[in-house]
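Missing here: one protein chain of the complex. Every other protein chain is in place.
Let's turn to chain A:
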Amino acid sequence: MESSMNVAATGSPRSGGLGRLLRMRETGLIAIILVLIIAMSFASPYFLTWVNIRAMVMAFAVEGIVVVGMTILLISGGIDLSVGSVTALAMVIAGLLFLAGVNPWLASGIAIAACTGIGAIMGVFVTKVGLHHFIVSLAVMVIARGLCLLGTGGRPIGLYTLPDSFKFIGQGSIGPIPVVILIFVVVVVIFDFLLRRSTAFRRVFYTGSNEKAAAYSGIRTKKVIFLTTTLCATLSGVAGVIYMARFGSAQPTFGMGMELNVIAAAVIGGASLKGGSGTILGAILGTILLSVVSSSLALLDVSVYWQDIIRGSILLTAVTVDHYLNKKRGRG
C-alpha cells in the first residue's frame, strides 16, 4: 500500500502539517491583511501610528462581538438580519430606562435580557413554527427598528448624566489599552476556544453540517438552533450596551446595514451560508480585513461610494476564491 493511503493502521500522517497551515483560510487572510498594512504604511505615514491603529481596532471591536454571534449562528445553519436593529434597540431600552431613573447597570442588564427574549422569540418561530431564519429575522429587523423609533420619537437621546463608572466600559482604558478592546479580545478568545473544543459547540457544527444526520445521532437539533439564534441576539444586545457607554447616547437609527457587514466578515472568514463550517478567528480576520480596507480608503480620500463598491467586490472575490479552492480539494 502506498504511503498516502492509510489502511487505518499507520497512524495519521502529519507530513502535511505545514502545507495544511498554508492552505488554511486564516493564513491567507493574515497575509492579505499584512500586505495591505505594509502597503498603506508607505502610502500614508499616519497609518501605522498608535492613534490610527487604536481607532481602527475601536471601530470594529464592538461589531466584532456581533460577528461572533453571527458566525455561530451561521455554523448552525441559520442567519440573522436583525442584528443591527437589535443592537440599536438595546441602546434605546437601556437609555430610556436610565432616563427613567434606573441604575445604568441594571438598565443594561434589562436591555440585554430583552434582546435575549427577542432571540428566543425568533428561535421559536424558526424551530417550532418552522419558518426560515431569513424571513423571521427580516421581520424582526423591521419591527425592532420601528420600536427604536417609536421609543425615541426618532431622535437620538443624550445620556449626559451617565456615571463615569459606566462610561468606563465604553471609553476607559486599562493602561494603554481601551476597555472595549479588552472585552472584545476576551469574547473572541473564549468563543474561539469553545467553538474549537467544546462538546456544546461541536453539536452546533453537527447540526449545521447535516441536520438530519445530527438528529439521527441523538442531538436535539431544534434546541441547538434555538440556542444559537438566541445567543446571536444576546451578543447584539451586549454590543448595543457597550455602544451606549461609548457614545454616551442612544441612537435609534444606529446599526443600519450592520447585518451586511457582519455577515460579510463571517463569510470572508470561512463561514458557509449552508452551515457546518466557520471559525471565530477567521470571522474576526474577515472583520479586520474589511475594517483595514475601509480606513485605508478613507485615508486615501476615496469617496464613500467607492468604498461600498470595493467592499462588495472583496466579498465576492473571497467567496469565489474559496469556492474554487474547495473544488480543488474535491469537496465542491
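We take it that a residue touches a chain if its C-beta (ideal position, glycine included) is under 8 Å from a C-beta of that chain, and two chains touch if they have at least 3 such contacts; residues count from 1.
Note that contacts and distances are computed from a predicted model.
Novice: Looking at what's absent rather than what's present, what does UniProt name the missing chain, "Putative membrane protein", "2-hydroxyacyl-CoA dehydratase", "ATP-binding cassette domain-containing protein" or "Cell division topological specificity factor"?
Specialist: This omitted chain is identified in its UniProt record as "ATP-binding cassette domain-containing protein".
Novice: Of A:Phe47, A:Phe166 or A:Tyr206, which residue touches the hidden chain?
Specialist: Going through A:Phe47, A:Phe166 or A:Tyr206 one by one, A:Tyr206 is the residue touching the chain not shown.
Novice: Looking at the whole complex, which of A:Ala215, A:Leu260, A:Leu299 or A:Val319 touches the chain that is not displayed?
Specialist: Final answer for the missing-chain contact: A:Ala215.
Novice: Pick out the residues on chain A that sit against the missing chain.
Specialist: Looking at chain A, the ones touching the missing chain are residues 1-2, 4-9, 11-13, 16, 197-200, 202-203, 205-206, 209-210, 212-220, 276-277, 329-331.
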